[in-house]
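Of the protein chains in this complex, one is absent; all others appear in place.
Now for subunit A:
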Amino acid sequence: MAGDRDWWFDEAAGPLIRPYAMTRGRTRPGAPNLNLVTQIRASRNRSDLSQLTPEHQEIVDLCHRPLSVAEIAAYLNVPLVVAKILISDLLELGDVVAGAPFQTSDIVDTKFLQAVLDGIRRI
């Protein structure tokens, strides 16, 4: 995990140089539907993880339980756009799976909202 964040603001080096390297030259996520809260989970059958970069491996490790794209970006300390590219790679390899895209029907469902309400009351 990147400990210092200075690289990000290093104007001399130019922004995004390091994340660009991290994505091995990939510039845009192959999976365009990833958003902040898309849930990502490690697959049970995975490819040879030793072929992956440390960042990819870290994502697979983190996602032994489902995590959002935003959480993954925060834990890796990379901008969202970089996290999305890395996650796209893993989706293509089948090393992680993504939850269904958001549906408006979810949040206009009374039972669903009641579950949310009960959950908030429990914390």
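Everything below uses one rule, namely that contacts are C-beta pairs under 8 Å (C-beta built on N, C-alpha and C of every residue); 3 or more make two chains touch, one makes a residue touch a chain; residues count from 1.
The rule we apply is simple: contacts and distances are computed from a predicted model.
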*Protein name, per the UniProt record, of whichever chain is missing from view ("3-phenylpropionate/trans-cinnamate dioxygenase ferredoxin subunit", "2-keto-gluconate dehydrogenase", "ATP/GTP-binding protein" or "Twin-arginine translocation pathway signal")*: "ATP/GTP-binding protein"
_Residues belonging to subunit A that touch the chain removed from view_ = 8, 14-17, 19-20, 23, 27-29, 32, 35-39, 41, 44, 64-66, 68, 70-71, 73-75, 79-85, 97-100, 102, 106-108, 110, 112-121, 123
